[in-house]
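Missing here: one protein chain of the complex. Every other protein chain is in place.
Take a look at subunit A:
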Amino acid sequence: MAGKVKWVTDIEKSVLINNFEKRGWVQVTENEDWNFYWMSVQTIRNVFSVETGYRLSDDQIVNHFPNHYELTRKDLMVKNIKRYRKELEKEGSPLAEKDESGKYLYLDFVPVTYMLPADYNLFVEEFRKSPSSTWIMKPCGKAQGKGIFLINKLSQIKKWSRDSKTSSFMTQSTKEAYVISLYINNPLLIGGRKFDLRLYVLVSTYRPLRCYMYKLGFCRFCTVKYTPSTSELDNMFVHLTNVAIQKHGEDYNHIHGGKWTVNNLRLYLESTRGKEVTGKLFDEIHWIIVQSLKAVAPVMNNDKHCFECYGYDIIIDDKLKPWLIEVNASPSLTSSTANDRILKYNLINDTLNIAVPNGEIPDCKWNKSPPREVLGNYEILYDEELAQGDGADRELRSRPGQSLGPKGSRLRDAGRTVLTTWK
C-alpha cells in the first residue's frame, strides 16, 4: 500500500498535528481526497446528515460515530441507560437484580436524573421526598461546565415549570433542554478537596463491542476546600471540577494544574483504605464504563469508518462508590501543564496506532483487532468477540459480568493488581 495517509482536521491543536506529522502523513483540505479526518462534533453532524452528508469510501476514517450523542448528550445517555436496565429486568437477567428498597444492585451508577421540562412533575415528586437535597442543573448540549448551577429550592427552577404562568420565559427556555440530577454531596475528599476522574476510553466498534481504557487517566481537584454548606452553592470553584472553570480561580497552579494521576489516587487509597476496597472500586469503575457502552450499543450507528475516543467523567463518593457523571465526545486536547501536554500527545499517539494500523492508508474493512504490541498505554477493557467465543484467552482477561454473578470477580483491573484481583 504505497502512498502516504492524507489527513484533515478542523481542530487546531498541536498534540494532534505533531502526531500526524511524525508519521509522515500529508495534510490536505476537506475537499480533496483524504484518508483520515479528525473532526469536531459539528463537522461529523454535517458529514452524516441527510442533506449535506456524503458517503465515505473504504479508505476513509473519522474519529466520531455518527450518532455519538446517544452516549454523549446528558439526557440521551440517561435515557439509554434507563432503557437498557428495563430490558435486562424484562429478560430476568441477574444483572438487573434490585435490593429491598428497589435500587439496582449492579446498575445503579448514574445519579437520579430527570429531563426538563419534560419530566418536571416527576422531578418535583422526587424533590419533595427529600426537600433538603441539592440538585445540579446541566444544559444538555453544553460542555466545559458552561451553564451549570446548583439548586436546593424549587423556586430556583421556576421557569422550567410547565405550569409557569409567565409564558414568555417558556419560549426562551424550551430551546434549551436541561437535565437535573441529584447532586452527590458526599464526594470522596482528599486533603479536604473534591475531585473527579477523567478517564479516556477508545471504542473501535460497537457491535461487537471492543473498547480500550487508557491507563493514564487523571483526577481533577477543585482549588477551594469542599463544603456542602448551602451558602457556597453559588461558588463554582468549590463544586465544579472542570479545568475550564478552575483555571480562573485565584489559586490555580500552572505547574501541576490541580491534577493527580490515577496511580497517585490508587496509592493513596490503598495506603489509607486498604487494597481490597481499592481494587473493588477500580473494578466497579471499569464495570460502569462497559455497561454504559453496552447500553448505547444497540442504538449506535456502528459505521465501519468510525472510531471514537471518549472522555469519561466519574465521581467517587465517600463510600467509595463511583458515579458516572457524563461522557464527552470531544475531550479537551488543550494542555494546561507540561505533563498534560505529554499525556495528551501520547494519548493521541496510542489512539492513532490502534485506529490506523501501521500508520498506513486505512481499509475500513479490516477486523479492527490490533496486535497487543501497539496498544501502548491502552489496555483492553472489553472485547465482546473474545468474551463470547470460548473466552479461554485469559491473557486478555476481559469478561462480561453475565457469566459470573457477583460484582467482585469481573472485569480486569488496570495495572499491577490485575494478577491479584483476577486470582
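Just so we're on the same page, contacts are C-beta pairs under 8 Å (C-beta built on N, C-alpha and C of every residue); 3 or more make two chains touch, one makes a residue touch a chain; residues count from 1.
Methods note: contacts and distances are computed from a predicted model.
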Listed names "TBC1 domain family member 19", "Small ribosomal subunit protein mS26", "ribose-phosphate diphosphokinase" or "Gamma-secretase subunit PEN-2", with the criterion being the UniProt name of the chain not displayed: "TBC1 domain family member 19"
Among A:K13, A:K275, A:K304 or A:K321, the residue in touch with the chain that has been omitted: A:K275
From A:Y69, A:F221 or A:W323, residue that would touch the chain that is not displayed: A:F221
Among A:L88, A:I190, A:L216 or A:V356, residue touching the chain not depicted: A:I190
Selected from A:S40, A:S93 or A:N339 as touching the chain missing from the view: A:N339
Hidden-chain contact residue, picked from the options A:Y106, A:Y178 or A:W260: A:W260
Touch residues of subunit A, complete complex, unshown partner: 190-193, 221, 224-225, 250-251, 253, 255-256, 258-260, 263-264, 267-268, 270-272, 274-275, 339, 415-416, 418-420, 423
